[in-house]
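The complex appears here without one of its protein chains, the remainder shown in place.
When the chains are written out, they are named A and B in that same order, and each has its own residue count from 1.
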Amino acid sequence: MAKKPIQFHLNGSEKAIFVEEGQNLLDVIRRGVGDLTPKYGCGQGTCGTCTVLIDGKPHLSCLTLAETIEGRQVSTTGGLQRGAELHPLQKAFMEGFAAQCGYCTPGMLMAAKALLDKNPNPSRDEVVEAISGNICRCTGYEPIINAILEAAKAGGARRYG
Amino acid sequence: MPVRVETYDRTEDAARALSSSRSARFLGGGTLVMRAVNAGDQSFDTIVRLRDPSFSTIRSEGDGYTVGAGVTMAAVAQSRDLAFLAPVARVVGGPAIRNMATVGGNLFATGNYGDFTVALLALGATVNLAGSSGRGIPIDDFLRDRERHATSLVLSVTVPRPREAGAFRFLKVSRVKPKGVSVMSIATYLPQSGGRVQGARVAYGSMAPHPVRATGVERALDGQALDAAAIDRAAAAATQGLNPPTDAIASGWYRTEVAGVHLKRLLAGERR
């Protein structure tokens, strides 16, 4: 199978890698680059746990053809921390019991980050809308919504990571 | 068979690659094609990509707009020109899907997907294919034999501008709030003249194998004032001539039962 070289930025650092034709971005980030923070949940675009930001906007990495991200900026939960310091969203998720099994959490965090980066003081409805493509089977969503609102209050919109 | 990816910068080349192979699929935003790739779909082995920026532009032309097939739902939702379509684009998927899913791809969405196309059908859009010398195909005709067009490259969709504000309405019915797959979607375009509906176009999603016109409803409304009596008659004719499908989201029986209720709410302007 032919392989194609691509270059892109993952959490600010440059990556150069060969991808297989037809390979999706999720597989390249996980298996190719070794950032295991985005997860596989469905491969169909229904669960949102593979959500990453491409040029700051949320995308489903499992439905993104890897070679289309040539030259673009990709962010994952792996890049949320600033040094040892957790991102306000991460702190709020921890304190607010917004992660139970933890499998949807990386996707939720990226969906929430995309929201706060462009809308630092979202309404509850805007938070609900922002995570409407992300499924959580454990928490019932309320703690997640509350955590995102708490993170906004704590200045989650400041540019972290 | 492994998948090959062919990337083109020129529309003609992409169109040729697509039409010359029955085992090629065109990659729009990826929400349909990559899903099929992930599932190991054996019906195609080639992905055709196009890197033409004009493929993703929205242009105002005459009485309407020409929307590039590569325009995403997010771009539609943000477009000032297409403000009348923003409520439709905003109920397609979540934010990530909307950043990916395209107008062109939506034309080919099957099952309970393809709500945007329902709106295009009600608005009487035309579909512009590569190599068709500038003449668009009425969307009704396009949808009727959609499979045949799978080897054609859709360049854009031309959408007439609604003649008056409020003439176009859209409702997506889903069980999961705020976002779920459609039980059904309804789009109505009911321009009025002299207080009466003239040229009603009403379309449904998830009520047939592809978006369809609700001709019984259109007949019940045409030439009528949009009053309670006319709305009741329209609701009574909601599923005339249709045999709604049974799938994982709802049974055909359920769809038949609720179609009139939702149609009535939409026509009466009730917000739910």
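As a convention for this text, a residue touches a chain if its C-beta (ideal position, glycine included) is under 8 Å from a C-beta of that chain, and two chains touch if they have at least 3 such contacts.
As a convention for this text, contacts and distances are computed from a predicted model.
Between the names "Xanthine dehydrogenase family protein molybdopterin-binding subunit", "Cysteine desulfurase IscS", "ABC transporter domain-containing protein" or "Aminotransferase", the one given in UniProt for the chain missing from this structure view is "Xanthine dehydrogenase family protein molybdopterin-binding subunit". Summary of contacts with the chain left out: across A:Thr46, A:Gln73 or A:Asn119, the touching residue is A:Thr46. The chain not shown here touches subunit B at positions 1-3, 38-40, 42. By the touch definition given at the top, subunit A reaches the unshown chain through residues 1, 20, 22, 31, 34, 36-44, 46-47, 49, 76-78, 80-81, 86, 89-91, 93-95, 97, 99-106, 109, 135-138, 142-143, 146.
To be clear about the criterion, only the chains that are shown with their structure count from here on.
Once the centre of each chain is set as its mean CA position, subunit A and subunit B turn out to be 29 Å apart.
For subunit B in complex with subunit A, the touching residues are 2-5, 7, 27, 29-31, 34-35, 37-39, 47, 49, 74, 93-97, 99-100, 178-179.
Within the complex, the subunit A residues that touch subunit B are 1-2, 4, 20-22, 24, 43-45, 48, 51, 54, 57-60, 62-65, 67-68, 111, 114-115, 128-134.
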